[in-house]
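Down below is the structure, laid out as structure tokens.
A single protein chain has been removed from this complex, and every other one stays in its place.
Now for chain A:
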Amino acid sequence: MISQKLNDQITRIGPGSEAGAVHRRYWQPAALTDEMTPGMSKLPVNLLGERLVLLRGADGTLTLTARVASPDEAPTHHPAEADLHPIAGAPVYPVVEKNGIYFAYLGEGAPPAFPNFDCFRAPDSHVFAFKGLWECNWLQALEIGIDPGHASFLHRFLQDEDPADSYGKQFRDKAADTNMPITQVLREYPRPDIEVEETDFGLKITSLRHMDGGLTHVRVTNQIFPSAICIPMSREMIITQWHVPVDDENCYWVTMFTSFDKPVNKALMREQRLQEHSLPDYAPLKNKSNDYHYNPEEQKTETYTGMGLDINVHDQWAVEGMGAIQDRTREHLGRGDAAIVRYRLLLRKAIKAVGAGQFDRLPMQDQPGTASLIGPLSNDAIADSDDWQAASWKYDMTRRAACPWDASV
């Protein structure tokens, strides 16, 4: 449990807020490049409580600035291009395109360097980007991503799919070199030991599921400060996902799927996800207003939630059901929430540093160091219990050595 004052401090991100000032020291995914089709020169962007417009100049230069907006606009209001009017004299924010995403920097001073993470250094052919709206505060959306225990319950499938049908989906692949689908590992071993280490970029989170026969399932995931995670999706792909605040009570997950093997089948990945979302605001078709298509019969026999096979919907239900901003004065964190506790300490430390003007104390704000940050390693492996550390490392090195682009670390 935390105080209401602390909950406000770590969740609210509008202009002038303390957590908002931390976010504004980092590049933020502002839009997908898919959203700005070739003929367009203006795209609405609602980010960090600001009403903005992405502008593409005649020479192709991209900038982000404030737009004329009515105070009662819906949080994800998406005006037609003809109705977008930049405000003259408003701050102009720099924009950089990276593998399907326009990143913007809304802070003061020079923007930080981009780390050389896999999602940024892989060629465009090996990265697919998409996003979706969750109607809740960004922090509860991030916290589910740094909670390795929930996958054993929230995403439990009472029967396993054939891993051959798993392309582009989370948890459906086989674990490393075994014939066990990840879904089975998660179901049968629901009490992971969780180790959390602070890194240059945020946190490394290792969850260990000790299995029968002297084996351990090792899942390595990461928190990338302030709002992203980097996690394995399959043997072929990892997910780097930001939880980008629209305002205090809405956020987008913006994901870069990065392949270490074949070029990403973007048409298939896009089609799978467009079937679940409506444009232009990328709102999920299953949502609070239709009870996420909850089916009690399915909950009894097929899935833990009764909300279908798409794990994104499970996560969305979990975080939206907490309310627009989770009331953390009533929470009871356990040992399974170790990474959440650690992350909040990082965020509070960052808030303090920004308040004192000590920006170089924030993760990834030292220019020369940040650009040389590589990885982070994200993978699932099953190994002999006395050798899990080496096995996890070796598994990733094998994948990276065979990668058609330079994924060496």
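Going forward, contacts are C-beta pairs under 8 Å (C-beta built on N, C-alpha and C of every residue); 3 or more make two chains touch, one makes a residue touch a chain; residues count from 1.
Here is the rule we go by: contacts and distances are computed from a predicted model.
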**OP:** Just go with whichever of "Rieske [2Fe-2S] domain-containing protein", "FeS cluster assembly protein SufD", "Carbohydrate ABC transporter permease" or "Thioredoxin reductase" UniProt uses as the name of the absent chain.
**Re:** "Rieske [2Fe-2S] domain-containing protein"
Original post:
Of the residues A:129, A:264 or A:318, which one touches the chain left out of the display?
Top reply: A:318
Original post:
Given the contact definition stated above, which residue among A:97, A:271, A:327 or A:384 touches the chain not shown here?
Top reply: A:327
Original post:
Which residue, A:101, A:154 or A:264, contacts the hidden chain when the whole complex is considered?
Top reply: A:154
**OP:** Tell me which residue among A:124, A:161 or A:193 touches the hidden chain in the full complex.
**Re:** A:193
Original post:
Touching the missing chain, which residues of chain A?
Top reply: 140, 143, 149-150, 152-154, 190-193, 291-292, 294, 296-297, 299, 304-307, 314, 317-318, 321-323, 326-327, 330-337
